[in-house]
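Mind looking over this structure? Questions follow.
Note that one protein chain is taken out, while the other chains of the complex remain in position.
Going in written order, the chains are labelled A and B, and every chain counts its residues from 1.
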Amino acid sequence: MEDLTPVSLFEDSTSNSSTPPLSPMALGVRRFRKHRMAMFGFALLVLLVLYISFASIFSRGYCAPIKQDLTGEAWANCNDTSLKLQPPSADHIFGTDVIGRDIFARTIYGGQISLLIGISAAIVEVVLGALIGVLAAYYGGWVDSLLMRFTEAMLTIPSLFLLIIGARFFGGSFPDINLFGRELTGGVIVIILIIGATSWMYLARIVRANVLSLRERDYVSAARALGSSDRRIILAHLLPNTTAPLIVSATLGVANAILSEAYVSFLGLGVQGATATWGNMLDGAYQYLETAPWLWFFPGTFILLTVLGINFLGDGLRDALDPYSTKHL
Amino acid sequence: MKRNLNILLSLFVLASMVLAACGGAAATEPAAATEPAAPAATDAPAPVVTEPPAPTFSGTVTITFVQEPDNLNPMYTDMYFSSILREFYLKPAWSFDEKATPIPVLVTEIPSVDNGGISADGKTITLKLRDDVTWSDGEPLTADDFVFTYNMIVSEKNVPLSRYPYEDYVTSVEAPDATTVVVTFSEPFAAWLTRLFAWVLPAHILQPVFDAEGTLDTAEWNRNPTVGVGPFVLSEWETGSHLAFQANPTWILPPKIEQVFVRIVPDDAAQEAAIIAGDTDFGVFLSSDQIEKLEAGGDVKVVALASGYNEAWFLNVNPETAHPAMLDVNVRKAIALATDRFTIVKDLLVEDINPVNVNFWDTTPPFNNADLQPYPYDPEQAKALLDAAGWVDSNGDGTRDKDGVELKLRYITNQRELRTNVQAVVQQQWSQVGIGAELVNYSSDVFWNGYNDGGPQAQGLYDIAEYSSVPGGFPDGDSSGWACNDIASADNPDGANWQGYCNPTMDELFAKQATTLDPAARLDIFMEIQQVMYDDVIYVGIWKDPDLWSINSRVENVKLSGVQPFWNAHEWTVK
Partner (left out) sequence: MSTYILRRLAQAIPQLFIISIILFALMQAFGDPIATLGGRTPPRPEDKERLRRQLGLDQPVYMQYITWLVGNDWQKIDMDGDGTPETPGKRLGIMRGDWGNSLVTRQSVLKMIGDRLPNTLLLMLTAEVIIIIISLALGLYSALRPYSLFDNLVTGLSFVGYSMPVFWLALMLMYIFAVNFRRWGLPYLPTVGMFDPAVGKTPAELIKHMILPLTTLAVISIAGYSRFVRSSVMEVLGQDYVRTARAKGLRANYVVFRHALPNAALPFITIIGLDIPFLMAGAVVTERIFAWPGMGRLFIDHTERADFPVLMGILMLISIAVVVFQIITDVIYSLVDPRIRLS
């Protein structure tokens, strides 16, 4: 008698009917764990998060100009111009910057802000983009026209222009906020908003294109025929099947936001003044490319590792969660 | 294996085909934009007078500008990068050499009371022109050109950038004969040497344009002055890219080099790379921390040009907008004493080039008051002054306060990195004496906005503003911006007094200096002005800010002047 137990279509399932087929989630986790690059990326990010969270224990020193021992963020802000532009040494393991601040300490506190900006901006981008894309594609008609015209309007205006306008309009409107014990300038919120608000349009278009294709699929017609509400169709069928581009965009979005922060700092619109971010540290190192490489090497490497880690992670997630992808043709 | 090779091969074939086609397209595209190089000026017929054989030129000198000139008609622009080009193509009546001494160019001598050029009452100045100067197309330069220039500036049909001083002080400009220009003033104008006839327009070219178009505002000549008077003539201007000037043999002092090529390179670091690589002969507007790099890496020498600029703090003393502490002169004094400008200059700049300065006219000799010394660095004295003024730290938060108001001052500047660094250093220094700082950075255009556009300085939204500035009449000391009736406010949005400073003595002194012609007496007035400013502590000098230029060793005989760098371009030679 033939064994008629349903066999899962997934590669990894066994034909032994006594073990239940794995759920997509469990399958996803398993595939993720096998994806070496993704695990590497994940590990990298964990290390980085640990770094910016706890390495501040090591951020301490004697600040000569004010004749005090300092720790933590106060030490990161201590400037001693007589120690400017020193290569890495025992006292300052990453060297000192143009006015004698400790670069090691600044990469810690700067990293906190850079990551905060990156993640927040990506969240803003994904929420806006997915929402607009799905609504436009699903409802079609005048909703689609309106939303797409709005998207187009936002797209036609060069992002540089929007960034400058955004910085002008919002600059100074946000008060300083207190987050995790740090006093952050309102400028940080401005950057998050303007980076998020200038990058959702691509995602909206891609999501819309995907959903346009999906809308005509059989299971959607079936669901509609069965009487599922619009909301259910969107949330349970359409959105989950567009996760591939959403995930790719979200991860690229965080990485992109971190890089945008550096770009925005180069243009002079970034977080100003004494508050460090990896982006504005890199911008400050611009004139010293050859003469003081430690100025750009450390923040640059951190940006690189973070973006690398995020991208590997996103790659792994995409491969793991896409039910149709296979390893070989 | 094979199929992958196939894929790769087909892609590469495709790629090379497209690239080849594209390369061909790229090659043909610029053909339209290429202009024939202006021929060396051998067109002018040899003059009849016995002269040495027509001069020969050789060599090209390259200069990098970080900003592109917006207009080559000086009527419509005050941009540094436009005005310094004039010594190539539109010479002034007199130039200023590297020591800021006036040298006659279009005139035979500098007018003075002794030679009759200036009348006894100081209200008439007579210029005697050379009779052998011609425009680059051969037309002689006469007094009519001067009269035409004056008429164009004051004409209602034109929109020049500024009519000063012609509108305010000049009553007429006349040409009794071809080589004499008579300028009459309503009252003696002391700054005439630097403000009068720094450039002359060619009447024979522009009068017809004015008659035809009704205005000079959109004249072709403004962007393409192919007829000028000077050692070079503009031969090509490709916007965004470069300007090229060819040697002009009809100039009274023909140049030795053939071409000056001005390339626009907006990025500082790229300019640095170009200087080191030798892709440019002159580098402009460098900063002190680049000197070492450039002289080590490239074959260049860096020179500092006294341009009249000083970096300083301008303190807000407007009772309506400033922090209450700023209204007390002792607090202002304490602020100056609490700041170690000497260490800043020593560590962040080059002390020889940028020493600490005292007053606004420090780099505009002889107008500077050399008796005054910079406010010293004395934190103990600063603390004593603040205690005596009632500012003590009553709540233990590290910052002094009085009547419930914290001594936290708003310290603003633009976004240049050097300035944000200075802000951070100063903030730390002030924390030692209990002064708190709120550091704000604005982009340059916002920083300079007027009252109605939300400009932070104009609206008084600051306590200390830092920037680099120069007396308006440099190399003359003539300046303004401290008059009582000039305070910017809602009723007077164009007021230029952004510090809200009102001192009747100061107003009197400034009014007097504008009309005192006797140099010694005028200088005395300036000495007094600076003493008043020093005592009132409304200006705290930080460093002298000369312009830094780099010169490649292949160009010789260069004498750069702080007033007009290219005044001796006709003497340059190239190895």
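Assume contacts are C-beta pairs under 8 Å (C-beta built on N, C-alpha and C of every residue); 3 or more make two chains touch, one makes a residue touch a chain.
Just so you know, these numbers come straight off a predicted model, no measurement behind them.
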Given B:Asn222, B:Asn354 or B:Gln499, the one touching the chain that is not displayed: B:Asn222
In the whole complex, not just what's shown, which of B:Thr62, B:Asn316 or B:Ser561 touches the removed chain? B:Thr62
Quick one: say which of A:Asp69, A:Glu183, A:Asp230 or A:Glu290 touches the chain that got left out. A:Glu290
Full-complex touch with the removed chain, picking from B:Ala274, B:Val358 or B:Leu409, is B:Ala274
Name every residue on subunit A in touch with the hidden partner chain. 36-37, 140-141, 145, 149, 152-153, 155-158, 160-161, 164-165, 168-169, 202, 205-206, 209, 212-213, 216, 244-245, 248, 252, 255, 259, 262-263, 266, 279, 282-283, 286, 289-290, 296, 300, 303-304, 307-308, 311-312, 315, 318-319, 322, 324-329
Hidden partner chain, residues of subunit B it touches: 3-4, 6-8, 11-12, 14-15, 18-19, 22-23, 26-27, 29-30, 32-34, 37, 60, 62, 64, 67-68, 70-71, 76-83, 156-157, 159, 161-164, 217-218, 222-223, 238-242, 244, 259, 261, 263-267, 269-271, 273-274, 276-279, 297, 444-446, 448-450, 452-455, 469-470, 472, 486, 494-496
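Heads up, the rule we're going with is that only the chains that are shown with their structure count from here on.
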How big is the gap, in whole Å, between where the Cα atoms of subunit A centre and where those of subunit B centre? 44
Would you pull the subunit B residues touching subunit A in the complex into a rising list? 268-269, 272, 289-290, 293, 343-344, 347-348, 415, 417, 420-421, 423-425, 427-429, 431-432, 439-441, 443, 446
Using the touch definition up top, name the residues of subunit A that touch subunit B in the complex. 65-66, 77-79, 81-82, 84, 98-100, 168, 268-269, 272-274, 284, 286-287, 289-291
